[in-house]
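Just one protein chain is left out here, and the rest sit where they should.
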């Protein structure tokens, strides 16, 4: 972490998204210095907590970072906590804030309230850019809201379809997630013995990523309420979504693959293939891999989408957003994750 | 494997279903002798091939077993191979044959032909009893067709609903399966490195368990073509199905749980609970665990069903069927698997 | 949990050893009633905490159990906490207490103090029977100290050797353990993401099972200080020990297998085989599987020993000890675990 180049701050650097940010920013050619804040680990060496990181330096308390000096700040707090921190960072003069929480993903204060509770900084909602560049373009402005991991996979698979097809009658998203998606905090649910040799649905039918998926898809077309059922499976990282779309006139699978090719041409990290994506095809990368099939008998369109929840689903996307917001190539420092 | 009690034969004893049959029959109080045939392993000690089995004895060639002496024969061959063996066993005088293959699951020769090819013994289709006793009653006659693992979980979850609800518009089954479901034969797909830390959809949209699910459900009510998407996940055993039912008037979840309680009362191995089933709740047991939820926003009924694919989904059910066909309690020799 | 038969109490029923005890005692033909105490879970349904258990009933507070009525009490508390509870149970008139903690494994108060701290009930040390029946005979008296999981595997492998060979120069035990050995309490160390796709040594060179192994082996022969290095590997249950013995005159492997056959003849759960034991050969059983090999070049004897840490390494052995102490066959209620 030298002294030249951009100054980056990571807030909430003790969680899994933080670990990935530290790793990615540490290898980014334009980043010159990284300060990593963690309320829980302040004063501890980063490697003491995460020995797999080959970095020196200590976690500091958030207030020890001079926010006004930051070229870019990443906030990886939980929802509800993040908005306040973002507000403060912007007030203190941070040039660019990328928020990895859910706080700025729902542009509507009322909708946020319905799913999360009262919004701590509603006045900022209007300027938050939803950072899924392959669908909504490169980030602009000083505040980027990094998408949720499940919505990333879902919207990348569905947007090209929703854009082109009218009369979608129902959308069912069956998602599988690795355990890192449940966070670093130890609990009965994340105990190895609870997870290993098991699998279970959770959070359905009201998982909080549901309104994010609906809201963002409705920016590109009409879509009914989505049924979203996430499952926990015994892998560390990666997500796979199998999406069933019920529509009057089902397109051919090849046609859908063509839409993907068209919409994502020129983007480095999204690719559709005939073969169904495996989690292993995207794990430890910033990729999203898509595929499509048609169930002729039942008249349904099947979409498949896989991402690494910690990279394209979180920290990889955050760095990609930073690159775009600062005018770099989207894959700068992420070349080995393509 | 003493000399008193019933004589059992296991054909295809070298696969995973065979291993479980050997284990279960070895501990069954009414079974006196077990002969285990395997074309691949004939002449090899059973423990040499599966050291986790605490049994003596050798695999023999199928023709070394005197079929006419058998009180019960279990056939665990692949589809297409099984029907001929079953026919021969019945001809030679085996009293009861329980077929674990797909050969007698579809009662209609034409339908079988559409999904599997020409049926090798269509004349037997009419007398095969579909061995899902909790829905279709105790096995009668000399030929039991043991249900597929996925259909077991699906039909147990859906039958009580299909029986009571008209106007089901669509049924989508998302299934997760452990790798033992792919069989004991080594392949790139079952290599540890291929499966571990991954997950993928496969077989969709035309997995062969689809018509079995539809056909059997239509015995209890009306149901449209089913969309069935199985996935492979990195666990050894167990299956979890998340079923989304689109229906005009969605019942309450409690109502559905009540239907389950009503329909499965008195049956030892099927139980519905409010909590969503985890694979770990049924692994290494002969249970099926069910649950239900309602997605009010999207107007969908969600059903959850978990079984151990090698037990309730195969060999446990086969022994349960044997018990019922021979007039024993369904859980005889399976008490520790409740 | 009916009303006839023996009355059993389980103290510390909320941990993994407790879960196995509940399962095993629930299926034991001589146990009529089970009371399960847990300080953390008192008032909660047992199935609420462990849905994989097919039992009714609630956890109670320890003091709600009438200890004087118990035919047998199992204590599965942590070391230091257990001794006081055992003392109280015996004082109140429990007929038989089986302690699964480390508190009565070291017969010497001074040695206990050196590794664990001050002993809470040293006066009971003299009457505690070390419950490894295959080496030290069936339990007698009112207090059985259930061996540690690692010592179980180690002593079963080493005792026949130590008994017959003089001049052992060094003993190195490399042990691999599943994560259930680390207990049910969530922590960073047992988080799925910490354990999965990893492995590490821990506790060496002063793991507390070391003096237990040495002390008990010295009851059968001479043995130097043992080097014991346990490792955590990403499996739920099971332990494998690879033991390297440095001795002047290395015996043949066949000879050692013969010693095992001789010493363990008639015992249901211990078996030596030429093939090296895999954890999968013993998981979910009460077995110990042994093997031996010789490194001619380096002049070393290699011993291999595998157990399921929760069964033969804890609760299975506890029930086996109960059986023997009460005059039953050692495998009563454990037949399916052979």
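Just so it is clear, A, B and C label the chains in written order, and each chain counts residues from 1 on its own.
Convention: a residue touches a chain if its C-beta (ideal position, glycine included) is under 8 Å from a C-beta of that chain, and two chains touch if they have at least 3 such contacts.
Computed from a predicted structure; not experimentally measured.
The hidden chain makes contact, of the residues C:48, C:197, C:262 or C:329, with C:197. Across the entire complex, the residue among C:82, C:101, C:236 or C:321 in touch with the chain not shown is C:236. Checked against the full complex, the one of C:294, C:307, C:322 or C:337 touching the unshown chain is C:294.
The chain not displayed touches chain B at residues 16, 179-180, 184, 186-188, 190-197, 234-236.
Within the entire complex, the positions of chain A that touch the omitted partner chain are 27, 51-52, 54, 197, 273, 275, 278, 280-282, 284-285, 287, 335-336, 338. Within chain C, the residues in touch with the undisplayed chain are 170, 172, 174, 176, 194, 196-202, 204-206, 210, 224-227, 229, 231, 233-238, 240, 242, 244, 246, 276-280, 283, 293-300, 302, 304.
By our rule, only the chains that are shown with their structure count from here on.
Greatest centre-to-centre distance from chain C is found for A, with centres as Cα means. Same-residue interface: chain A and chain B share over half of the residue numbers found at their contact. Averaged C-alpha coordinates put the centre of chain B at 36 Å from the centre of chain C. If you average the CA atoms of chain A and of chain C, the two centres end up 46 Å from each other.
Computed centre separation for the pair chain A/chain B is 39 angstrom, with centres defined by C-alpha atoms.
Among all residues of chain C, those that touch two or more other chains are 197.
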